[in-house]
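Apart from one protein chain that is not included, each protein chain of the complex appears where it belongs.
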Amino acid sequence: MRVSGHRLSIAALVGLAIIFVNVAAAVLAPWIAPYSPTSTVGSVWLPPGEEGFLLGTDQNGRDMLTRMLYGARTSIGIALTATILSFLLGSVLGFLAATVGGWLDQLLSRIVDTLMAIPVLILALLVLTALGSSIPVLIGVIAVLDSTRVFRLSRAVGMDIAVMEYVEAARLRGEGLWWIIRREILPNALPPLIAEFGLRFCFAFLLISSLSFLGLGVQPPFADWGGMVRDNAQALEFGLSAPLIPAAGIAVLTIGVNLVVDWMLGLQGRTMEDSR
Amino acid sequence: MILSLVAKRLALGVLTLWLVSLLIFAITEILPGDVATAILGQAATPETVAAIRNQLGLNEPAWWRYLQWLTGAIQGDFGISLANQRPVAPQILGRLENTLFLASVAAVIAVPLAISLGLIAAIKQHSLLDRTISLTTLASISVPEFFIAYLLIFFLAVQAGWFPSMARFDADMGFLEQLGVIVLPALTLVLVVLAHMMRMTRATVLNVMAQPFVEMAELKGVPKWRIVVQHALPNALAPIINVVALNLAYLVVGVIVVEVVFVYPGLGQFMVDAVARRDIPTVQACGLIFAAVYVTLNMLADIGAILANPRLRHPR
């Protein structure tokens, strides 16, 4: 299989398959889920495969598979929305800072520096203390915090491109700022930005999962993978693997995305370590 | 020249710390959520809200409260907890020690291990070992801390029964006993930072090994091990110092989730509980401490890199 002229590696193919399955699960949940996500259908913590429950049941006797499907909807939905917002915010401001420069760049960069001087999880905890936890707040917090990283990358990539002589040629022609960003810079910034989108999605997805795991993210009755790990954690004491199922779901999706990102970065001659 | 650079970086660190304190205060105080209503919850009537606001000094202007908070914090006074009406600082102190103990144990194991493995992977680039390391570390930087933690609990504590699954940690225990209790949380943290640190070390060393002066050394007939020790390492030192500090900073955050998993009595768990109760003074204090550690580590990373840079050490 090839993507825009490049042969996919096996790892990247596996990654794409994982992403596809997860997205399909999230989109199709209401149609393919065998039970209702909120109703008790069996005894508590049935192991996978027993009594026809493919992934067993949870701490309230609800079907784990159904909860996983609906959980994918919540977790992926929040992470994806937050990532898209962070890109809209971060890349526009980043490119503006790179092309306009001067005081605008100074101001934006200082703000971003300060935001980045505090660990993301700590900042998220602070905001949640002030605002309380709800899905819009979670999306907003993650989007803003993630956009600082997008800003950094867009600015750096934009600066690299802005000094290219083809951009200078466009300036000398008399082209406007907007045209230069849209036609000269953006097409060349796209490959690194797409790879970064994958990284940032993973980051957002892990953050929302961690917050839910800490009990500060998505609140019941919504199913969400991080929260499911937390709710079922006690099953481990009894030698049952219930919390490992949603935890593995989180791990598999992020590994899948990272496999694709790693392949894309490889094509661009970069590594994940460059973009941290 | 080098001293002035270090001084500049120190000054920038102090400035950052101040900005961070401003940000922390601003987020928790100025954002629209009202603390008084939050504390009272269902019981909020206009009268009780007004009473609480008065009691907390919320009717004072924000800048005045910030100044009071900051001067207090500098002197080690973080105010009164809203949850139990006791001063925050004494409650934090012991937990901070516990957290630092856990993080230090993890760091002492992870740092040397990560650097040596990263070096080996870089020197044996493209070998089977290198590829295995690359793939496994890619997987392990992708997964959440609690996944690693629960895997360890499931297999090493529940199935094998080697270690306790809960870190029933007590400051009065003997050192060895303490170590025994924190094996699993420490191991989780080691696994989490190890992968990051190793990948970054490998990338850093590969970057240096691709420099023309390394080829030059090879063309002078210098043996491989000596090229690494004499030519690559001195130049990779500054970036490696950076890598280590960055990952220690990462450790500071990773510790929060791990503490919750293992019910470890550290600052992270304390902060999470405070967030759930919306105990603002406690959250502010914990946030400020975590952020200060993070900022300080980043600053030390930069200073270390400045001191290790030969171009700056031997100016023109």
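Order of writing sets the chain letters: A and B. Residues in each chain are counted from 1.
In this section, a residue touches a chain if its C-beta (ideal position, glycine included) is under 8 Å from a C-beta of that chain, and two chains touch if they have at least 3 such contacts.
By our rule, contacts and distances are computed from a predicted model.
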item	value
Protein name (UniProt record) of the chain left out of view, among "ABC transporter ATP-binding protein", "Spore coat protein CotJA", "Peptidoglycan glycosyltransferase MrdB" or "Pyridoxal 5'-phosphate synthase subunit PdxS"	"ABC transporter ATP-binding protein"
Option from A:Ile32, A:Leu88 or A:Met164 whose C-beta touches the chain left out	A:Met164
Sole residue of B:Pro90, B:Pro112, B:Gly180 or B:Pro234 that reaches the chain not shown, by the stated touch rule	B:Pro234
Contact with the hidden chain (one of A:Asp58, A:Asp105 or A:Glu184)	A:Glu184
For chain B, the residues touching the chain missing from this view	211-213, 215-223, 226, 230-231, 234-235, 310-311, 314, 316
Missing-chain contacts mapped onto chain A	164-166, 168-169, 171-175, 183-184, 187-188
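Just so it is clear, only the chains that are shown with their structure count from here on.
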item	value
Cα-centroid distance, chain A relative to chain B, in whole angstrom	22
Contact set on chain A toward chain B in their complex	11, 113-115, 117-123, 125-132, 202, 206, 209-210, 213-216, 226, 229, 233, 236-237, 239, 241, 243-244, 247-248, 250-251, 254-255, 257-259, 262, 271-274, 276
Sites on chain B touched by chain A in the complex	16, 19-20, 23-24, 27-29, 31-33, 38, 135, 138-139, 141-147, 150-151, 153-154, 158-159, 165, 199-200, 202-204, 246, 249, 252-253, 256-257, 260-261, 271-272, 274-276, 278, 280, 283-284, 287, 290-291, 294-295, 298
